[in-house]
Structure formats: structure tokens, C-alpha cells
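And now, subunit A:
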Amino acid sequence: MDLNVAAQLNSFLAAFVLLTAFGMLVQRRMYGLVHLFTWQGFFLSINTAVVGFVAGKHHLYISSILTLSLKVILLPYILHVLIRRLKVHKEVEVVVNIPMTMMMGIALVIFSYYLMAPVTQLSTLVTRSTLAVALATVMIGLLMMITRKHAVTQIIGFLAMENGLFFAATSATYGMPLVVELGVALDILIAAFIFGIFFFHIHTTFDSLDVDQMARLKEED
Partner candidate 1 sequence: MLLVLLLVPLFAAVILGFIGDRKFAPEINIAGSAATFVGGAGLALQVYEQGPMLAGGKFFFVDAFNVYLAVLTSFVSMTTAIFSRRYMRREKEHGRVGHVRMRFYHAMFQLFIFAMLLCLLTNNIGVLWIAMELATLSTVLLVSLYRTPTAIEAAWKYFILCGVGIAQALFGTVLLYFAAEKVLGEGGEALLWTNLSQVSGSLEPTVLSLAFVFLMVGYGTKVGLVPLHNWLPDAHSEGPTPISAVLSGLLLNIALYALVRCKVLVDGSTGTHRAGNIMMGFGLLSILVAAFSLLRQKDIKRMFSYSSIEHMGIATFAFGLGGPIATFGALLHMLVHSLAKSSIFFTVGHASQMHRTQEMDKIRGLFKGNGLVGWGLMFGVMAIVGMPPFGVFTSEFLILTATIKDAPLLTPFLLLGLGVAFAALFRRVQPMVSGDIPSYQKPIKVAHLPVLLHMVLVLILGVYMPAFLNNWFHTAVELLK
Partner candidate 2 sequence: MKLYRFVIEFLQLAILLGVAPAFTGWVRMLKCWSQGRTSAGIFQPYRDILKLFSKDIFLADNASWIFRFTPYLVFGTAVLAGAIIPMLSLELPIASTADVIVLVALFAIARFFTALAGMDIGTAFGGMGSSREMTIASLAEPAMLMAIFTVSLASKSTSLSQMVHVIYSGQIALRPSLAFAFFAFILIALAETGRIPVDNPATHLELTMIHEAMILEYSGRHLALIEWASMMKLFLFVMLGVAAFAPWGIAESGDIIAISLAFVFMLLKLVIVGIVLVMIETGLAKMRIFRLTEFLGSAFLLATLGMLSFFILE
């Protein structure tokens, strides 16, 4: 397929990624979050493969497969297991109400577009226009971590940020060098295990995963 088809496909997928990001921002149910996260990973891996195909970067295939196995299969599985084990599949209460959050999200998208405009000028890649989307995804992930009070949701937000970063890497530069990609993947893997352990610790000590209880260490009195 020729470049602009690829470009369209790319930006199409980018749109989906952004959409899933927003979805996670507003999603209240735990399982729903996990599903959305899975979808995001899926789009991501597809996109990686496409870019790899277009740019002829074969190591992108590897990282695409990596993403698929890690973010579409492994992590969602772990999350599922945890949620079932810890029985936390209830409504997720949020700090700020949903419309407000969406407003912020949109503001972030605009901001990151405004921010990335000069950078995208410099790029010659077909995928350049999606850099802003990547940044927006990162920011929205962060916003999500801020607005949710639940350990699991925070982790999901964290992973969403990770996705955004990965997306940025592929779209801005056709992917980082392979060694870096592998390293990052490894780190995410370890991180996954660690938060797995954490959920248990937190749950056993606070018998709930609400992070609001974890506010004892403070200076003000």
C-alpha cells in the first residue's frame, strides 16, 4: 500500500488510541477499564506493525509482537486475575466528576497539539502528525492517575501513559533502537509483577485498594 494510505491508516489508528484513552478517562467500571486498555494495546501493536511495514523497519515487527503479547495478553490477564482475587470489580469512585474530567482531557489534547506543532514541522515521516496524539495520551494517562482514587485504576493509568510513550516512539521516530525497546518491555514486565505484589500487600494491610487510606505520612498537623 502506498504512503498516504498508510498515513491515513496510521492517523486512523491514532484516533482510536486517543479514543480509548478518553474512554478510560470516563469509564467507571473496573472490567471496562481493563478492556479499554486491552483495545488500546491492540491498536498500538497494529499501528506498530503498519509503520514497520511502511518504513521497512523489521525490528518494529518484533516490538509489535512484544506489545501484543505484553499489553494485549499478559497485562490484561494479570489485571483480571487480580481483580477477581481481590474482589474489587465495583464502581470506581472518582475525585472530579466525569464531564469536568473530559473537559480537562480535551484541553490537554489541544495543548499537546499546540506544543507539538513546531516539532511536527521538522519531521519528514508519514507518522509525524500523530506525535501530538501520543503526547495527549501520556497526559491523559497522568490525568487519569490524578482523578482516580483506586490503586488498580492508577496502575492502569500508568500503563496507559506507557502506551502513549510507546506510541510516541513509533510515530515520531519509527521506534527506538531494539535494545531500548526490549529493555523497556522488560521494565514493564517487572513493574507488572511488582504492582501485582503490591495489590496484595495493600489489600492485606488496608483491606481495600483505596489509596485515600494511604495518607499517613505527611508534614502538616
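The rule is short, and it goes like this: a residue touches a chain if its C-beta (ideal position, glycine included) is under 8 Å from a C-beta of that chain, and two chains touch if they have at least 3 such contacts; residues count from 1.
The set was built so that all candidates are chains of the complex that A comes from, given by their letters.
Owing to the predicted nature of the structure, the values given are computational and were not obtained by experimental measurement.
This complex pairs subunit A in touch with one listed candidate out of 1 or 2: 1. Residues 115, 118-119, 122-123, 135, 138, 142, 145, 151, 154, 158, 161-162, 165, 168-169, 172-174, 176-180, 183-184, 186-187, 190-191, 194-195, 197-198, 201-202, 205-206, 211, 214-217, 219 of subunit A are the ones touching candidate 1 in the complex.
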